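Worksheet: one structure, shown below.
Moving on, here comes subunit A:
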Amino acid sequence: GSQAPSSGGVSADSGSGSAQEGANGSLTVGLLNPLTGPFAALGEDVNAGFELYLDSKGGQLSDYGINVVKEDPANDPGVATTKARQLVQQEGAGIVIGLVNSGVAYAVAPYLESAGVPLMITVAGADGLTRTKGGNLFRVSYTGSQDTMPAGDYVCKELGLKTAAIVGLDYSFGWEASGGFARTYEDAGCKVVQELYAPLATQDWAPYVTQINRDADVVFAVTPGSDAVRFLKAYRGFGLDTPIFAQGSTTDEQLLPTMGETADGVMSSLHYSPVIDNPANKTFVDAWTEKYDRSTNQYAEDGWAAAQALEAALSDVKGEPTGDGITNAMRNVSIDAPRGALRFDEYGQAIYDVYMRKVTKQDGKWVNKVVDTVPAVNQFYTYDVDEYLQFPPYDKLKGTWAK
Partner candidate 1 sequence: MTDMAIAARGIDTRFGSFLANSDVTIEVPVGERRVLIGPNGAGKTTLFNVLAGQLRPSKGSVEMLGREVTRKPAYQRARMGLARTFQINNLFDELTVRQNIEITLASEARSRRVFWRDLGSLPGIRARTNALLTEWEFSDLADWPVRELAYGQQRVMEIVLAMSKQPRVLLLDEPTAGLAPADAIRLTNLLAALPRDITIIMIEHDMEVAFALADRVTVLHQGSVLAEDVPGRVAVNQEVLQVYLGDMSDA
Partner candidate 2 sequence: MVWLSNVLNGLAFGSLLFLVASGLTITFGLMRTINLAHGAFYLVGGYLAFDLYVRTGSYWLSLVVAVVVTAVIGMLVERLLLHRLLNQELPQIILTVGVSLMIGDLLLTQYGGSPISPPTPAGLEGSMQLFGSVIFPKFRAFLIVLALVLAALIMAFLRFSSIGAKVRSAVDDQEIARTIGIRVPLIFLLVFGAGTALAAFAGVWGGALTSLSPDTGLDVLLLALVVVVVGGLGSVPGALIAAFAVGLLDQFGKVLFPEWSLFTIYAPVALFLAFRPNGLLGKVESR
Partner candidate 3 sequence: MLEIDSVDTYYGSSQILHGTSLSVGEGEVVGLLGRNGMGKSTLVHTVAGLLKPRRGQVTFRGRRISSLAAERISRLGMSLVPQGHRIFPSLTVRENFRIASRRVGDRDWTADEVLEYFPALRERWSVPAGKLSGGQQQMLAMGRAMVCNGKLMLLDEPTEGLDPQTVGRMGEAIDELRRRGTSALLVEQKVGFTLERVDRALILSRGQVIYETDRPQLLRADTQTLRRLIGVSSAHEADGSRAIADENESPVG
């Protein structure tokens, strides 16, 4: 059966219909999310989340008519830069929302900065994207290490698992997420005993799975996307039984139905779970399940929250929604998103609650049950900002934790 969102189709006039005009004016929003390639499922969900919120508001946010234009960055910085320019220069986008691949985000951001158009990132996770104050870049989604730093503390102190083996994907997100975990884990007095990094899209995980140190108390995994499926399959196939704690994307709701049994009991940390119990999430989940026959997930929520944040910013903008106007308003945004309270720090990075979750079967479905919450986590966690910024970046620390 079809699992894909039925949105998509003709991009130019999908979403809320063409040429929306609200009482306060109108704004063209460029959605720059992948619709093809390995991240298509993520991009589709972000778009779907955004449009769902917009639809729930009748196509208007704070009385601004919103015109949505979607373009596909095709997972390629060259194409993405072209598309960003097209959105701004041809379609007149006043804000660009999206981006999954961090390399693409790095390539696109300087242009939007120079064009004075705000950029709201919804998935791309590189830590370094939100390290300059006062720019026009915002991110509702996580940084590579933001959601895993609380996990290090939690696994060491709360779960009492004293030694960890890290299994990560061998690229910047893998290093950052692992590094975030490793830093707080070791600072809490526990020990990383092994680090294994596998290339993206590793077809056969056996070489890595069989190397895992079986004496470790816990395996910390950063294997988002289809690698998660293959990793867990090999992990179970080779009969390993060390508990797994993962960066939340590894047990994303997009993957859970596919992973099934193999994900049973995997714990993870993330800023969202569909089973969070609050009114905003209820609204979101209800709207979503009415339209799609599958669970919400972080990507859909990122899209939804981005729309909410935009709405909040626009309510502060008086008159013509200029780039500067939106940027300035966005800095003060504080909303109740499905994930809980959300606001931005000086660097444009979202501050939100992080949830400790465990894959469990509920009513015949696999879900990420929330077992604990760490409130108001920012991208520097509990570290002093200035001190933190002196640390070498995590991608330089790869391989040093286990020493």
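Annotations
In this text, a contact is a pair of C-beta atoms (placed from the backbone, for glycine too) under 8 Å apart; a residue touches a chain by one contact, two chains touch by 3 or more; residues count from 1.
Here is how the candidates were picked: all candidates are chains of the complex that A comes from, given by their letters.
Because the structure is predicted, anything quoted here is derived from the model rather than measured.
Listed candidates 1, 2 or 3 all sit in this complex, but the one touching subunit A is 2.
Those residues of subunit A whose C-beta lies close enough to touch candidate 2 in the complex are 2-4, 36-42, 44, 170, 196-199, 201, 203-204, 206-208, 210-211, 225-226, 229-230, 233, 237-239, 254-255, 258-260.
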